[in-house]
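All protein chains but one are shown at their positions in the complex.
Entry: chain A
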């Protein structure tokens, strides 16, 4: 009878250093890399040649990002209006629709309870134009001359770890319409840009389009507290990147409600 197991007299010996060399926590945070130890080691071999170029470019992007960031902080609001459109356009139309549908459904639920309540509608847009990795020429050039491999410029955009839908839901449930603004019936959008650090933390939220102090503060609060992101990755190396979300404040009036 053929044994289904293979018996060994001794366990395989493996040194602590070897075990440590297999450890790669960051790879776990990337959904694009379905975690393969063998792949990782092959990847390491590959990288050796392109490592210097990659490192420098990552550093350059990082610096550029820093620079960009301080820039945007200083820019007054007029310049800020401009990036709104590319931002909005970058959302796939269907996604926007679906999140809008969700919103209306929830709206109904709220109204069913018979309470006039402020409604917050959010759509999520990832600002491609603001992503740091978006300027690859500096990187692509030295590398295509040195080693012309297309895989060298594999770019994965930052995305919310919980998924776009959950993030939309997060905003829907967390954003509070500032009651102080209720009497003025202000409605509109606050666009908040933020930085996604290499470890996925969301930092430096900045209001790109303001709707007044109370709204801005609320928008900044929810953005700062939002769930972690999956950092953008260039060839599996996490990058600092930027994205923005429009946060819509609107008031649902009783008269607007259906099926009361």
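Points to keep in mind about this one:
One rule holds in what follows: contacts are C-beta pairs under 8 Å (C-beta built on N, C-alpha and C of every residue); 3 or more make two chains touch, one makes a residue touch a chain; residues count from 1.
The rule we apply is simple: contacts and distances are computed from a predicted model.
The complex appears with one chain absent; UniProt names that chain "Sigma-70 family RNA polymerase sigma factor" among the candidates "Transport permease protein", "Transporter family-2 protein", "Sigma-70 family RNA polymerase sigma factor" or "Large ribosomal subunit protein uL3".
Counting the whole complex, the residues of chain A in touch with the unshown chain are 1, 3-12, 14, 16, 18-19, 22-25, 27-29, 34-38, 40-41, 161, 199-201, 227-228.
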